[in-house]
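Presenting chain A:
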Amino acid sequence: MDIAVVRDLLDKQLVDREGEALGRVDGIIMAYSADAPPRITHFELGAQTLARRLPRPFRGALSALARRLTPRGDDPYRIEVGRIVQLGRTIKIDIDGTRSAARKTELWIRDHVIAHIPGS
Partner candidate 1 sequence: MKKVLEITLGIVTSIGGFLEVGSLATSVQAGAAFGFQLIWAIVLGTICLIFLVEMSGRLAAVSKQTLAGAMRDRFGYPFFLIPLVAMSALGLLVLASELGGLSLALQLLTGISFPWWAPLGAFAAWLLLWKGTFGIIEKGASLLGLITLVFVYAAFRMHPAWSLVASGIRPSMPKHESMHYWFIAVSIMGASIAPYLLYFYSAGAVEDKWNETDVAVNRVSATLGMSFGGLLSIAVLIVAALVFVPRGIRIERFDQIALMLTPVMGRAGFVVFACALGIACFGAMLEIALSVAYMAAQGFGWKWSEDARPRDAARFSLVYTATLVGGCLIVVIGVDPLAITLLSMALTAALLPVAIVPFLILMNDAHFVGQHRNGWFSNTVVCAIVGLAFVLAVVSIPLELLGS
Partner candidate 2 sequence: MLTRWRVSCAALMLSFVGCGGKSAAERVAEHERARVSWEQTARFVGAEWVARAIPDAFVARTLARAHEELQSEAEALRKDELSEQQRALLRDSLGAARALGDSLARAVGASDRRAAAQLVDNSPRANADSLLRRAALR
């Protein structure tokens, strides 16, 4: 199957096994060596990856901001392309989203901000 990596993979919506939103493909990792065809190995998600994609004047400041705001350790977060179940307008990944580190920011905001507001 032919794939246009930028058109068909980059920036697409990712969903987990249950069809719940995981995030979008913020970056794509390619393993490169001089003498064999390069391989696309991982999707990358996270604020750091997004900050790096901006034009130079914004890059540094936003990347520092992202470092301060996001939970430590899992940014950026990588998903192996071997876990792709289905390619299309959304890309389905065979992982359990509730425990995935891709949800870390979402869960952090839920537990530290939203949960403190009554009626949430």
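In this section, contacts are C-beta pairs under 8 Å (C-beta built on N, C-alpha and C of every residue); 3 or more make two chains touch, one makes a residue touch a chain; residues count from 1.
Inclusion criterion for the candidates: all candidates are chains of the complex that A comes from, given by their letters.
Please read these numbers as outputs of a predicted model, since none were measured by experiment.
Q: Mark the candidate that touches any copy of chain A in this complex, from 1 or 2.
A: Result: candidate 1 touches chain A.
Q: Can you list the chain A residues touching candidate 1 in their complex?
A: Those residues of chain A that touch candidate 1 are 6, 10-14, 20-24, 26, 50, 53-55, 89, 105-107, 109-110, 113-115, 117, 119-120.
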